[in-house]
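Showing subunit A:
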Amino acid sequence: MEIPILSLIVLIPFLFSVLTLLTKNKEQARAVALLSSVVVLTLTVYMYLNFDSNTAQMQFQEFAQWVPSLGINYQLGIDGISMPLVLLNAIVIPFLILFTWNDEKNHSNRFYALLLATQGAVIGVFVSLDFFLFYVFWELTLVPLFFMVSIWGGPAKHKAAIKFFIYTHVGSLVMLLGIFALYFTAWKQTGTPNMNIEHLLSQFQFISDGLSRNLIFLALLFGFLVKIPSFPFHSWLPDAYVEAPTAGSVLFVLLKIGGYGLFRVSLPLLPFTPSMDLMVTVMAALGSVSILYGAFLALAQRDLKRMVAYSSISHMGYVTLGAAGLVSLSVSGAMFQQFSHGLIMSIMFMSCGVINRATGTRIINDLGGLAGKMPKLAVIMMLAFMASLGLPGLTGFIAEFMVLTFTYINQPTYVIIAILAVIITAAYHLWAMQRTMFGVYNQKFGVLKDISASQTFSMAIIALLILYFGLNPSPVLNMMITNSEKLVSLLAVTGV
Partner candidate 1 sequence: MIPLFYYLALSAIIFSIGLFGFMTQRSGIRMLMCVELMLNAANINLVAFSSYNADLTGQVFALYSIALAAAEAAIGFAILMSIYRVRDMINLDKINVLRW
Partner candidate 2 sequence: MVDLTLLTPELTLVGTGLVVLSIGLFLNTNAKKILSYLASLGILASLVLVLTNLGNGGMLFNETLSFDALSQFFKIVFLSVALLVSIASIKYTEGNSHTEEFYSLLIFATVGMMFVASANDLIVLFVAFELASLATYALAGFEKKNPLSLEASMKYFMIGALSAALMLFGISFIYGATGTTSIPGVAENINILLGSPIGLLSVVLMIAGLGFKIALVPFHMWAPDTYQGSPSVVSSLLAAGSKKMGFVAAFKVFMVGLIALQAEWTTAFALLAVITMTLGNIVALSQNSVKRMLAYSSVAQAGYITMSFVVMSKTALAGAILYALSHGFMKAGAFIATAAVIYMVLSEKKDSEMPDHIDNFRGLGKRMPITALCMTIFLFALAGIPLTAGYMSKFVLFASTIEAGLVWLAVIAILNSAISLFYYARVVKYMYFLSSEGEKIAEPVPYTVAMIIAAIFVLAIGFWSEPFIYWAMEAAKVLI
């Protein structure tokens, strides 16, 4: 009997987060947290090594009855859609903990506990095959983040936290409606309740009433779009990202569950949605608009972190757009965008945090000439910025190139809109880079120390990953392609 590895990577963080709560001081807390995250990382890597990327089937499945009378089961599994995202989480979290190694925070034990809890919940969303479980984890991701923002957040933390909490909660509830509908229609058809995701998705096509099929699809889509977040449901993001502490922002970035839902749930339902073409158009339009809109707004920001937040909206637009591309490679491009965005934005937010810590401001125009004082930071941040503006040889380019190129085949118009944004993207990145890193050093900051060893290490590792996967994306891309081919083959059935 082999070890229930998925349960482990989901439960260990929760377990250790409780342990962390019990710790007395910062040293213990961070040590325990690091231990947990390292264990999770090793397990994940082990799983990745034994992962067969040539099959679109669920692997490492686990099953246990939970609430039989409602057909709810504890069911885990992982495939090419979820593997990279789990990997992303497992990789970034340890380095995030290292990054915060020397931060002076009050009750750091609570802090690390929440951090681990978030990790567990997010991984849980990715690996659960049961809709009930999926939703449970989905909601659980909210709670620790809510606390994290409202305890260690910036000046407007309370407003931001509540806004984020309620806003995304509404999204999830609407999604829940869709899940209910799926669940009961399936129940009626098969006579037995069953919450298994794949089962429910497969039953969707037998819903006789076309309107309700559209509604179900829209309800689910809405839930996901809010989480991604896509224009025009993004207004919770800037506040939350900006007010959150650095680690919180990074956790938000790792919160890729919206896009995941898009691939896991929406795409399989798409072919059986009566007004499919409309839905696809909506997705493509929202995606491209988010790209352009986010870019323009990022250009308009004065606060560095806020700029990064908007750029994140812009980048996530590629996910929606690529998903709407309906070509296997465009879809996998979108998946890859999720992966790469996670890595890139982590560094971007870390840099924001460092700068804010060092200079006490994030207003771009007040900064300047930091490159002279903080060369290490400058190099890493430069790499992150370049990756984020889609410089070839880094992950961002692979994803955006795939999305744009292969989406063009089905959605030329929206790709053209998106391409316009590329210049703007370059513009705000370079502008920010010039104002913060280059130019005359603002003397009022006095002498600045460069980033500490632990920060350098953690940021550098992620940076190297960005470079590595930018040069050789196949290790994660292949499994994505395998699965997206399956997704798209479904579409082919309905003649797309």
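General remarks:
Assume a residue touches a chain if its C-beta (ideal position, glycine included) is under 8 Å from a C-beta of that chain, and two chains touch if they have at least 3 such contacts; residues count from 1.
Criterion applied: all candidates are chains of the complex that A comes from, given by their letters.
Just so it is clear, the structure is predicted and the values come from calculations on it, not from any experiment.
When you check 1 or 2 against subunit A in this complex, the one that touches it is 2. If you check the complex, the residues on subunit A that touch candidate 2 are 66-70, 132, 135-136, 139-140, 142-143, 146-147, 150-151, 157-158, 161-162, 165-166, 169-170, 173-174, 176-177, 180-181, 183-184, 187, 215.
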